[in-house]
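The complex appears here without one of its protein chains, the remainder shown in place.
Each chain carries a letter (A, B and C) given by its place in the written order, and its residues are counted from 1.
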Amino acid sequence: MKKSYLIKRIIYAFFIFLIVMTLNFFIPRIGVVDPAERYYPPQGNMTEIEYEIIKQFTREQYGFDVSNFQQYLNYVSGLFQGDLGTSFRSGNPKVSQLIGERLPWTLVLSVTNLLISLFIGLIIGTIAAWKRGRWQDTTLLNLSTISMALPAFFIALILSFYFGFELEWFPAYTNPNMVAQFDWSWEAIRVVMYNAALPIVSMSIGGIIGYGQGTRNAVIAVTNEDFILTARAKGLSRNQVIFKHTLRNAMLPIVTSLGMSISGLIGGAVIIEQIFNWNGMGTLFLEANNTNDYPLMMGIMLFMSAFAIVANLVTELFYSLLDPRVTVGERR
Amino acid sequence: MSDLMLKLRNLKVVFPAGEGVIRAVEGIDLDIAKGECVALVGESGCGKSVTSLAIMKLLNSPPALVRVDELKLDDEELKDYSDGKMQELRGQQLSMIFQDAMTALNPVMTIGRQIDEIYIRHNNLSRKEARKLTVKALDLVGVPEAKSRANSFPHQLSGGMRQRVLIAMAFACMPKLIIADEPTTALDVTIQAQVLNVLSDMQKKHNVSLLLITHDLSVVANMADTIYVMYAGKIVEKAIKRDLFLKPRHPYTEGLLGSVPRLSDEHHHFIQIPDAVPHPMFKPTGCYFHPRCSYCTDKCKESMPPLAKDVGGREYRCWHPLNLGGGAKDGK
Amino acid sequence: MKAKAMRFLKLLGNRLLGILRAIAGFIMKLWRHPKGRVGLIVVTLLVVCAIFAPLIAPYDPYDVTQRAAKGLSPSWSHLLGTTITTGQDIFSMLIYGTRVSLIVGLVTGISIAFLGAIMGVIAGYVGGAADTAIMRTVDVMLVIPTLPLTIVLTNLFGKSYLMIIFIFVLFGWTGLARVIRSLVLVLKNANYVRAAELAGASRGHIMFRHILPGVSHLLIMNTALTCAGVMIAEAGLSFLGLGDPTAISWGKMLAEAQGGGALLFGHWWWIIAPGIGIFLAVFSFMRIGLVMEEILNPRMKQSSSIYKIFKNLNNTYMEEVFASMDENAKLGLTLKAGEES
Partner (left out) sequence: MANDKTREPIMVLENLSVDFPVKGALPFQKRKLIQAVTDVSLTIASGETFGIVGESGCGKSTIANAMVGMVKPTGGKVIFKGKDLFSLPREEFKELRRDMQMIFQDPFSSLNPRFNVYQIISEPMFIRGGSTPDEMKARVIELLKLVGLSEKDLYRHPSDFSGGQRQRIGIARAIILNPDFLICDEPVSALDVSVHAQILNLLMELQEQLKMTYVFISHNLAVVKNLCDQMIVMYLGKVMESGATKAIYANPLHPYTNALLTAVLDIDIDNQRERVLLEGDIPSPIDPPKGCRFYQRCPFAMAGCKHVAAPLVEVEPNHFVSCHKINGFPADSDSAENRTPLRADDGQV
């Protein structure tokens, strides 16, 4: 049962990937008459014939000179060899190479943020559930409505204004040399931490409170279950009831939301990266947008989607490990 | 030393609610002798489950407010016991069987581990030693292939098996008193017979006192020695089984007995009690049963009858008791 | 055939009237709830600001001739000062910014409610192939990153709020559809629906009398919460410069503040003002949504309010309650302490 469940989920994830891949190929081709024209907009000092020649050259260079279907086949076969396409930028670097350069920097931000949010959120959520109805709980509730209404980028602006410009404790903009100079020395790591502090804090305020509130609700929902009463009737101590019975069950909905956070790890920091001038995937994407670099944009999109698919799959399997009932009645 | 296993005096439980208070239990006394099976019979909302939780001291406050004059388990006054002391007592000297085994068992833990916990907690055993006892306990309640079944999750067992697991759990440490709250209500007829048999065998073999809480008079007829009948938060009648079934004193008991269809019946009409149980927030004046009582007089409408005591420990709360011998209303 | 059409139209009219009545009832319920009232008042204020922006705002931020000296600090003539870059009155910009936020939020929220309800009800009630198709679509939508796709589409089709609304609706319905679907699945199998089927009810009857009223509460609540979420997302897009370049919006104000050196020159009001605008709008809609959830889900309400009741318990009253349950008290034989035999 377990094995067939696994196989089924993997087949399904692959099916979703095929659809996303196809969409990804066709989206930039909707409404665009000639990709070459987009890439190389007409310039005033050029005659029509000259421009036509350049367009033709561009088409050949980027493989637009064959039929759409042939392009699709090339695209798919490239994909399965790990080729996400070629960027329009000078030197024609591979998209995968660009992603490889930028991805770790985004992950530094988003993974740290996720870990901090999850860890602190779980703790304060459990405390709030424990102290249900008292000030700890009401404070969390009020904070959560407030923080949900405050966009992370606004918090980022305030932080960068106050701690970056007024107090000058942390850099308001990332040092552009940081990436180039990174050499795994302690000093370099310290510089990264120093630069990443403000972005991470501005992202994780909402995250902490969100996970806190989610944990609180999940814990309280489980507390009302009959089996908690059974556990107490068995004479288990309060800690045993909380750690062995309550939290394990309360983790189930948290794992679901964790899965959603993981699938958004790469694309979730676009605005924050832009504010702090952080050289991650978000800024890479915005750069691509500014230069109409479609292969790069779509490559990043597909990469993000694939990441989300894998994240969902892993979450689902992890969930089925936590909850033995899943393989019987499928979770939807 | 008395031969009373449980001595409960003047238990009151109140739940504050939005517009008033719910008087769930209004000062009841309960005696259970050693090795005796006492049944507490009543319909939904009469406060019988609240009573059982109050004896276990498992009622959460908030929302419940509990007052009790005496709560003695084997001459040990539990009234002022701290939570920690109660935790040691629960499962070891006082345990409980819940109604719905599906929700009363933790869905993400194997049943073996859920029973192991009791031994680990109360007997300070290692996990391995505890498992040995667990398998023995499961064997005792008739779970086939106990050793391998211990590794299954609750959803993998049938309803009857789950209920047996709960019984094994309650009997794990051979407590002094077991409270069984509707132990067979959710089961099928043939399974119900099996489970009751197991429960009754275990009780007799190990000479444990049993408080059976149920709405089903036929279960009571098979299991109990002494019976308390509860109505709207008050005890209305107490008697040994024979007396209660053959010569009920309270009209409610009489009506209840009459309205249960019997296999030996030949008539096609059931004796019925009109109306329904009063809402716990809006109980009638005087005797709580008077709006439904066919013997009701003005006195009944004005004041609550006292709990009259009779020979042989019989008690009843009625101004016009039945079957007293010679009375005009007898055996109507 | 004509009679049937008339009957259908009449039914539809009745339903619409019923929906309006339900919404009015909701607003009344909200008003009675202290937290809901706050939300309602703020939303009303925002709507007034949006509609009467030219009357309320002291200057027209679009009008180049009205621009003052650049980078003024707050004063009575310029409540929130002027921008460093163009000398626009920040307070007027703030008032005008309400329009974009509200329009995008409300239009998207309502469209999502419609689309989500239709998709969810079809998936849940019709089932079969339609259900599979819709749920597969939802699964695909969930893995496509929204913000990057929005950027791609605005790049392709030009920047406009219509585009933004379109994308939000395109991606926003999925979550709602899922929730509605699972609720419909429950409602569909409810015994009262089966009873209606036995009496010969048509699909339309069951849909309009049982299913839609059953999910309408959830829809109204969800619309409020979606509006709030969309407003935040819109602000983010405008901040990135993906909104309509000609319109004034809070997100764009923030971007201008950042780019125009508000941080550098210490003009904190230029940042705080649009932030507060966003906060108020989102917060009030969210409040309404949460209060609705509380009204709709009485169990939740009970669990949170029981503690309040407990805190405010009147002890002497409770003592009386306990005393009234004593054996003697009921008999009317009021015994003083120590007199019992």
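What we mean here is this: a residue touches a chain if its C-beta (ideal position, glycine included) is under 8 Å from a C-beta of that chain, and two chains touch if they have at least 3 such contacts.
Fair warning: this is a prediction, and the values are worked out from it, not measured in the lab.
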Which listed residue (B:C37, B:L217 or B:L307) would be found touching the missing chain in the intact complex?
B:L217
Of A:I7, A:L73 or A:A188, the residue in touch with the unshown chain
A:I7
Looking at the full complex, which residue from B:A33, B:M102, B:I191 or B:A308 touches the chain that isn't shown here?
B:I191
Can you tell me which of B:G160, B:P183 or B:P280 touches the chain that was removed from the display?
B:G160
May I ask which residue of B:S61, B:N123 or B:S259 touches the chain that does not appear here?
B:S259
Interface with the unshown chain - residue positions in chain B
43-44, 158, 160-161, 188-194, 196-197, 215-222, 241-242, 245-246, 252, 255-265, 267-274, 276-277, 292
Could you list which residues of chain C touch the chain missing from the display?
190-192, 194-202, 205, 209-210, 213-214
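Throughout what follows, only the chains that are shown with their structure count from here on.
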Can you compute the centre-to-centre distance for chain A and chain C, using the mean CA position of each chain? Integer Å is fine.
25
Nearest whole angstrom, what separates the Cα centre of chain B from the Cα centre of chain C?
48
How many angstrom between the C-alpha centroids of chain B and chain A?
54
Pull out every residue in chain A that's touching 2 or more other chains.
133
Check each residue of chain B and list the ones that touch at least two other chains.
62
Footprint of chain B on chain A - complex, ascending
133, 225-227, 229-238, 240, 244-245, 248-249, 252, 322-325, 328
Residue ranges of chain C in contact with chain B within the complex
305-307, 309-310, 313, 318, 321-322, 325-327, 330-332
Residues of chain B defined as touching chain C within the complex
10, 12, 14, 16-18, 21, 23, 26-27, 62-63, 65, 67, 303-304, 306-307
